[in-house]
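Only one protein chain is missing; all other protein chains are in place.
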């Protein structure tokens, strides 16, 4: 904490706290319990909601530990947990964070190292996911679910247009398909992609797109390379594809909005996270469950480079006062037994995906989730630490693994959204993106 | 009215009045309607006006979050903050209205100007102060902040009400040997009660709808309805039904409260600033 908040200030603040306390006696805090109560912060995604519903199962097997949930939408969650951990306020005992945050926060010594026992079977976790939560071979969070990227398409629309999806599509082919199946008068849009600005929204997709077009964020010596030819090609493909074949309001569509669009039958193709598979194939949540086809993520001119790897992990902040209990919860919620429990209660298609080889080896899961082997393959080949067309000084597949990326990604995300809405041209947009990235890099002394 | 208007005239005015009222209210009505749809119906195109009502969204909302916990917190914070703010501002407004000095005007405007800063500009300082005083995620902590954000407006509104009370009435009381305190509580307060009630109503409404500090200074124990909404906005999958149900639940108590207190609000306002 900054030395600035002197004791004098604190006591003054307390004084007027006391003054107001009298009139607000009803506002007291809950009586202390002998048992431990863990406060768990998580995202309001489907898999986490199931975890929340299964809390009684955990409390049954761990008497004396109670769970209190703080469920928030992703952006609000991120700002809450970041403020909390950076000021070591200690309001949360368990936090749900991405593989972007884990290594950065672990290096700040904000997270507690986690040492699961042998029964937890760390080697069962898919290797790229495991690497994402480790720093120097030590584990700082446990993966709840993980995702890569793939292409979803509507088999009925493809049949009607008389085309078939290639087993490994290229971006040129995707565009041709999209032109053929778009039927705006019936509100069928050939191509749905993320357009909502944000480093975890449109920039996640674009970073992955740029990689396969042969571009990257920074070259050697942390020189920004956002205005290079591969970026121009990639962003032009993206903007013109969405303008011609995309849904209206593309700049408001993130993952969730596109999921709703596809599930309600408005999208012909959608390139996004593998986690959508379980939801699109579920007839209760999707009107097109029996017409969903899937293919690997398309390849651009370069065709190689990291694709996409995101995992939601449960981590324990160093400021938590209930370390042992938090560790018990975190290992429970990411264990093989938990997967079994979800399968029993909600069916195999609902189990958290992408983390454990044993889940993919299970015939019951393979049967319930026809896309299972695809997803595992996509994750295993996501290659977040791999090389881009030119050497790069950072790691990460659909993000840049540096603290500055939230700032850079947010700004460039807005600039790209402006290009998508037609406010600026792609060339102008990338020029101002380049200057914005350079500015932030200089301001934060990136690369020394 | 002394002169009767032609019937057609009244009818046209009534039609216009109702058309505008319905248009303004439509989003709220549509939200309530959507909350009784299944998720698939909720995003049907074209939107459905006639459908089979379902409580599925409400069931899910209640299963996922303890609505009453959030509501009680909101009630406690709104009432607590309003009461404390009134206790502080009644004497202040009294002093400004009846013992004015050259500084009164400046003080009042300074108070109001403190309210014009974006709260996010001071988030980190306030967060650190709340952490150091152990007020994070407590009703007291959020109550204090809500109280302080509304205090300037409350002082100012009370000031305008008090100023309408003719000074001679108060002076007559003082002749009888009443102290300032007695003058305020025994003479002024009963006279200005409608205005005070209006101010309190406004403060409750503003506290209820405050969302920035609500989200940032609480996590679970003291979380009000603004945090409840944040757990239903834009999750994975189809969510319009659940979003509408949660929104309806968050808005309904204050909306009904507002409808019933509307007359009182207006009566009080007539008394002071707006007269």
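As written, the chain order gives the labels A and B, with residue 1 at the start of each chain.
Simple rule for what comes next: a contact is a pair of C-beta atoms (placed from the backbone, for glycine too) under 8 Å apart; a residue touches a chain by one contact, two chains touch by 3 or more.
Keep in mind that, in the parts below, contacts and distances are computed from a predicted model.
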Undisplayed chain, where the name is taken from the UniProt record, one of "Transporter protein", "ATP synthase F(0) sector subunit c", "DNA polymerase Y family protein" or "Aldehyde dehydrogenase family protein": "Transporter protein"
Touch criterion as defined above, residue of A:228, A:251 or A:362 at the omitted chain: A:251
Selected from A:263, A:382, A:415 or A:437 as touching the chain missing from the view: A:415
Absent-chain interface as seen on chain B, which is shown: 1-3, 10-11, 13-14, 16-18, 20-22, 24-28, 30-31, 34, 43-47, 88-89, 91-92, 94-102, 104-105, 107-126, 128-129, 148, 151-153, 155-156, 160, 166-168, 179-181, 184, 205, 208-209, 211-212, 225-226, 229-230, 233, 240, 243-244, 247, 250-251, 254-255, 257-259, 262, 265-266, 269-270, 273-275
Where the unshown chain meets chain A, residue by residue: 2, 4-5, 9, 12-13, 16, 19, 75, 79, 82-83, 86-87, 104, 108, 187, 196-198, 247-252, 261, 266, 403-404, 406-407, 410-411, 414-415, 417-418, 420-421, 423-424, 439, 443-445
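Everything below uses one rule, namely that only the chains that are shown with their structure count from here on.
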Partner chain B, residues of chain A touching it in the complex: 1-2, 5, 9-10, 13-14, 16-17, 20-21, 23-24, 26-30, 39, 41, 43-46, 49, 52-53, 68-74, 76, 79-80, 83-84, 87, 89, 91-92, 187, 254-257, 259-260, 263-264, 275, 279, 285, 287
Contacting residues of chain B [partner chain A, same complex]: 39-40, 43, 45, 63-65, 76-77, 79-81, 83-84, 87, 123-124, 127-129, 131-133, 135-140, 143-144, 147, 215-216, 219-223, 227, 230-240
